[in-house]
Each structure stands twice: as structure tokens, then as C-alpha cells.
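The following block contains the structure, expressed as C-alpha cells.
Missing here: one protein chain of the complex. Every other protein chain is in place.
We just call them A, B, C and D in the order they show up, numbering each chain from 1.
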Amino acid sequence: MNHLNATMLKDLKTDFRHGGQFLFLPAFFLLIVMLYPLGLGANLKVLQTAAPGLLMIAALLASLLPLEKLYIDDMKDGTIDLLMLSPQPLSFYSTGKILAHWIIAGLPLVIMSPVMAMMMGLSINWPDVLLIFIPATLLFVLIGQIAAALSLGARRGSVLLALLVIPLYIPVLIFGAGALDLLQTENPTKGPMLFLWAGLAFTLPVTPLVTTKLLKMQMD
Amino acid sequence: MNHLNATMLKDLKTDFRHGGQFLFLPAFFLLIVMLYPLGLGANLKVLQTAAPGLLMIAALLASLLPLEKLYIDDMKDGTIDLLMLSPQPLSFYSTGKILAHWIIAGLPLVIMSPVMAMMMGLSINWPDVLLIFIPATLLFVLIGQIAAALSLGARRGSVLLALLVIPLYIPVLIFGAGALDLLQTENPTKGPMLFLWAGLAFTLPVTPLVTTKLLKMQMD
Amino acid sequence: MFGYANPKKYKTLSHYIFLTAVILATLFLGFGLYLALIASPPDYQQSETVRIMYVHVPAAWLSMFIYVSMAVAALVLTIWKHTLAGFYIRAAAPIGAAFTAACLISGALWGQPTWGTWWVWDARLTSVLILFFLYLGAIALNNAYDNPDKGNQASAWLVLIGSVNLPIIKFSVEWWNTLHQPASLTSLSKITSPGIHPDMLTPLLVMAFGFLCLYGAMVILRLDNEILGRKIHVLRLRTING
Amino acid sequence: MAVFSGKNLSCARGHRLIFEDLSFEIESGQILALTGSNGCGKTSLLRIMAGLLDPFTGSIKWNGETTDNEFLSHNILWMAQETPLKPQLSVIENLQFLSCIMGGPSDKADIQEALEKAGLGRFSHYPVSYLSMGQRRRTLLTLLYLVKRKIWLIDEPTNHLDKEGRDHLVKGVSDYVKQGGITVIATHRPELWGSCTILDISSFRENAQEEIKEAA
Partner (left out) sequence: MAVFSGKNLSCARGHRLIFEDLSFEIESGQILALTGSNGCGKTSLLRIMAGLLDPFTGSIKWNGETTDNEFLSHNILWMAQETPLKPQLSVIENLQFLSCIMGGPSDKADIQEALEKAGLGRFSHYPVSYLSMGQRRRTLLTLLYLVKRKIWLIDEPTNHLDKEGRDHLVKGVSDYVKQGGITVIATHRPELWGSCTILDISSFRENAQEEIKEAA
């Protein structure tokens, strides 16, 4: 067993035993999606136009919620100190964190997304929905990780976190909602979806390295 | 200085120094409201019909997000133990918590709400908007407090929290959105708004007592 | 009344209630199903699908009835601290959830042919869904504590708070105009002249009573289990001690 | 002469019985030192005394009467093994809050004075996250001098303290009992506390510690 597995397992187990985000976030997603028809009245037309944005916001929130606590526990109780002194590279740890975060906050939403899209009256094929939700949730997670690592040691960490993460999330949100929207119309240009994948292709390899550097920087 | 002030001050300061919800939540509110025009393609008609629900959902989420952490820290570090042994009644503490929570998660939204309503094309007088948002945000906060106290000592607290709180939020959402909607039409029956105030009149005095009872129950 | 709130006295009584409930449930459900599926006429608008009603409506009634009974138990537990009330909540919640699920599922099945959709977000349907979540919440809280008494208390609070949902379910069809049928049987104003044909009314009432007896039997079985479980918990602590 | 006592106490945590049939009695002017191996139930017993944990059997009495919330909340000073200080707040802000909820003064001046006495005066505006562990414990211990109560329940207070801090604390406790206070201390070093009654909790366990398999 190496770092990566160990970290991932630890995070997943901790969540499973205690936080239950793995259950909370899908439930949250479902409930939020349920709230919209309630709030907007059962007017299918309105619901349909609002749906892409709403689905993306729900996904955004699901990745955002666990962020604040992501590294804090490991920082406070000294786990990160131990990791600095580990013979295995620290990037294993950050990769493990990212994977666990996505498994908890991304994967369930990806799986649910076609059903949710249907419930909100969108008429999109499920492979297309997945093709949008996979990069979008991954991007939310990756960007969130960087912001979390960045704001970790800072005074007013979470204020920083909020200020950092929201601007970075906006493009993903816009392209994601845009992609969902376009797919639904007669004219399915795949532009926004490609943007998402391009963003992912760039962010995915960089994130573990960046977070590792940031974590090292935070030590004192 | 009594319990109530002390608790409120402590919570506000802690948030200001560290949590930063006081900045995050309004930013979030703004973001959600801003996003819809983007997602919905600036179609004023659609926007208007969706606006009441969206505003309420944004307010709901803002009160929901801080819930998870509300009592956890005080529980973990033993502050609640000390409170149990305090000569002043525990309900001062819960009232202080409620006030701080509302100042962070409710007040800013109330202040912003008339502007937001305007931005979304609603044509409502600002006093009316306030008359809806004040009881709605307060109710979200109060109900949230009860749910937070209820799920505090439980295993998988946060899943439970979501499961508990959202069903209880739904009536507020329906009446809140309904009230905004009605005010906008020619036919301003104040029914839903009265429901909100009635709900508040009932919930407000009960909540500190109930949360106090629940906190006591959680001890062991 | 609280004489039987003592688990021991309760035990002797429960046996007889259980037997009667099982017998009544078998008789009524058997007869009711015969009436519902064979003897009653198809509806002039809905033809055969109307038979879903004989499951749907009793399930809907029971889902609310059970919740009310749990709310009463919750009140008893929080005010008088009777342990048995806590056991009752624990025993009833899963059954209530099952009946609510039955109502939702049968409603959805019925909705497809009549409204042309499985699900709409109207107030009645949504409030029943909320009821279902409340049941789940109560079950989850019951099991979320190491100390089962804590679980019962927490759950009791949730049930009490959640009972605001009941009037919303009941009156949703009147407060909001929805797709769903307004109550024709249980509405106060119509009590003198039920708007439903006696040929359909009889099987409905027979089924409803059968469901109620079934519930009675199940809840007593589960209550017995809860009481035994508690005894085991205490015995365990004692025996370890030698 | 006030008497604080417990009779036939037993304590269950999780699914295990921790100790059984334990009784104690302590009068004003005395120190009771709870000792015993790790995990024998010192902290649990203190929590029972403070009414924070319900005993499985038995009860706690004050002058022969069972203690109730009213009594406990006016007469007990509770100091746990962990420190309830908020790292983001400054030392003085923390103490203001804690002293206030314990019914002590919440005036800045009073607290500053107490901090000076404890040698922490210059740190009063530091956020607690900057303090060393020993400094945090010292911060907490100043509460002993801010709040007036009849019974002190203190859980392993000498951890993290240096020699000077220990001596200061021991003197504080002995002054307090001399003035008629009652102190119960959970400790692994009973020899520090001078003439005190020692209650070894390990001896009330017998086979109570047998394990029951339990889902994590």
C-alpha cells in the first residue's frame, strides 16, 4: 500500500464513518433539484429553461461544501507534518485527496445527473449529460483543491477560499450550463463542452503538483 | 455582559477571523442571482417567472451552508460542557447562536434582497420585499438551528442534517416564493406572506427552548 | 391509561391484540381484495385503472395516520418520558415509511395512465414525498446514537417538528389548485353526501380497515422485538460484569 | 461541614461497563486525587460528578441530597483534559467568553489582571493559535482565579506545564482547599498534591473491561 491509496482510503473511510458527505451530497443534489420545481411552481417551460444553470449550481455546491474542511483536519492534528517527513512524495497524498474528494463529491452526481436532467424536463441523451458532468465536476474538484491548499495557512483562510474559488468556478459554471443548454436546443454546437474538456486536460495534470507545492509552502 | 452577548460576539468574531461566511454567503447569493440571467439567456419574461423561486432558494442555501459547523466546534472542544455547568440558562447560548447565525447568513441577504429582486426584473416595492425576506431568512435560520442541534451527537451527522432540514425548509420556500410571486401580479393577496409571519411568530419563541432541550439531550 | 406503558404488563396484552389483528387483517384484506378486484365496477372515465385506488387511498390514509400516532407517542415521550412511547416510534417508523412508499408508487403508477406522467411537482405529491423523507429521518435518527434512548428522544423531536407537514398534505389540494383529486371522502364539508359511489366506497373502506389491522399486527411484532432488544442490551452490560 | 459524595456508582460507556460499585466521600477542605491506569475511568467519573454523564447506577450527593442541575451549575468549576479555547480568538477574548459563561467577571481589566498574575500578561492580545501548549493550559488555569465555586473538578491539569507552572497550580489548589474548597483531581502523579485522599479507580473494574465486539 502506498501513500496514494492510504490517503484515499483514509479520507473515504473518515467520511463514510462520520461526515457522510458521500450520502449527504447526493441527497443534497436531489433535494436542491427538488426545490426548484417547488420554488418555481410546476411550470415545465420555466423549469426547462432554468434547468441547465440549476443543475450546474447544484454540482458546484456539492464540490464546494467539503472544501473548507479538506485539509484543515490534517493540518490541525499534525498529519501534514508527518507527510512532510515521509519517504514517499507528497504528491501522492494530494492525488489521493483529489480522488477521494471526487469520489465523494463528483462521482455520485455524475451518476445521478442523467436522471436529474430528466426530472427537470431536459431532453438530452444521457451520454451527452455525462460528457458534460464528468469534466465539470472534475474541474470543480480540482479548482477547489488548489484554492483550499492556497488558503490553508492564511489568516482568514475561508474568506480567501471563497474569494478565490468563486471567480474560478464561474467559467466552469457558464460553460457547463451553456453546454447543457445548447444540447437541448436544435442546434447542438459542442463548443462549450470542448472548453470544459480542454480546461480539464490542462488542470488535471497540474493540480497535484500545484497543491503539493502550496502545501509545502504552508509549513512553518 | 451575559451569555447571550458573549456567545454572539464569540461566534461573529470567530467567523470574521476565520470562517468568513459573512463574506462568502452574500457573494454566493449575488453569484447565484447573477448566474441565472447567464443561464437563461437574458429572457426577461422567463427570468421574471423564475425569479421568486430562485431568490428564495438562494436565501435557503445561504442559511443551510453554515449549519454543519454551527455547534460542532463548541461540542468538540468542550465549550458545551462548560455551558451546561453555567449559572446562566443555556437558552441564552442558543439565542446568541441564532442571532449570530442570522447576522451572518440572513441580514446581508435581507439588505441585498430588494436590489436582487430588481435585478431579476421583479417589479415589487422594496418594503414588500423586505417584509417577505425578513421572516423567510429568520425561519430558515431557526429551523436550521433545530436541525443542527438535533443531528449534533449523531453518527453521520451531516447526512442526517440534510435529510432533516430540507423537508422542514420546503414550506417556507413554497410560501416565500408564493408571496413574492403574488406581489408581482395584479392580485396581491397577502396570504402567503401572512403564513410566513405566522410561522415566524410560532417558531421564534420556541426555537431557543427546543435547541436548548436538544443540546442537553446530546450530552453524555 | 399508562398502566400498560409498563413493558411487562404490555407484554401480556400485546399477545391478544396481535392475534386479533392478524385474524381481522386476513379476513378484511381477503374480502376487500375480492370486492376491489372482482366485484366492484370499473370507473366510467378511468375504466380498470381505478382499481389502483383500493391500494392507493388506504395507503395514503395510513401513511398519515401512522405519522399522527407517532406524533402522539413523541409527545408522550418528551413530556412524560415513557420509554414505551420511544419504542413505539422506533417500531412504527419503518412501517409508516413503507406505506408512504406504497402510496407514492401506486400514485405514480396511477398517474401515468390518467395524467400522462409519473410525477408532477404539485403540492400534494411533494408533501407526501416530504412525509417520506421525514420517516427516513426518524429512522436514521433512531439508529444514529450509541445510546438507543438518545436515538428515540431525538427521533421524537423530529416527529413533533415534522408534524407541521400533516396539515399541508391534508389541505394541499384545497390551498393550491393541483392535478390531484381533492378529498371527497374525508373532507368535512362533504361528510353528509360522500361524492363517491357506494359500489366503490364499500371495498375502499373494507380495504382501509384491513390495512389498519395489518399495520396493528406488524407494529406489535416490531414493538416486541424492540423490547427484547433492550433487554439484551442491558443483559449484555450485566453479564460482562460477571 | 459540606460533604460531596457518591454512592455505588457504576459507569457504562459504549457497550462496556467501565467501573462498578464505586463510592467516595469528600469534605470541604479536602483534595481527592483520582488515580489509576489509562482508560480506567477517571475522566468518566469526573463527568459523572459534574452531571455531564449519567451514571449507570448510583448517584452523587451534596450534604446527603442528590445534586441537581441548579446546584451543579452554581457550584462546580469544570476543567477538562482538552482546552476549550478558540484558536482564532485572542487570549483575552477567549477568557472573556469563558469567564462570562462560568459566571465570572467579563471585564477586560479584571481578566488582564489575572493574566498578569499568571505571567501571561504580554500575550493577552495574541490569538491562541500562536501559543505553545503549555501557554494554553496556563491560560485556562487563570479561570480558577476568576470564577468562584465550591467544587473544583480538574482533569490532569499538570500536563504540558513546566515546573514553575506546576508549583503555582499546586499552591493555588492548596490555598483554595484551605479556605474550605473541595477539589477533585484526576492525575497520574498523586504525589504532587500533598496530603490528599487517593482513590484508585483501577480497583473497581474487576472484569468490567471485557470487550464486546462492536461494529466501528
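Just so it is clear, contacts are C-beta pairs under 8 Å (C-beta built on N, C-alpha and C of every residue); 3 or more make two chains touch, one makes a residue touch a chain.
From a predicted model like this one, the values you see are computed outputs, not experimental measurements.
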Result, missing-chain neighbours among shown chains, is A, D
Of D:D68, D:E116 or D:D162, the residue in touch with the unshown chain: D:D162
Residue list for chain A contacting the dropped chain reads 1-3, 6-7, 9-10, 13-14, 17-18, 73-74, 77-79, 81-88, 93, 219-220
Hidden partner interface residues of chain D, rising order: 13-14, 36-39, 42-43, 81-82, 89-90, 93, 122, 125-127, 130-135, 137-138, 156, 159-166, 188, 209, 211, 213-214, 216
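We take it that only the chains that are shown with their structure count from here on.
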Centre of all protein Cα atoms: which chain's centre is nearest to it? B
Inter-centroid spacing, chain D versus chain A (mean Cα positions, whole Å): 44
Distance in whole angstrom between the CA centres of chain B and chain C is 32
Starting from the mean Cα coordinates of chain A and chain C, work out the distance between those two points in Å. 39
Residues of chain C engaged with two or more neighbouring chains: 126
Chain D, residues touching no fewer than two other chains: none
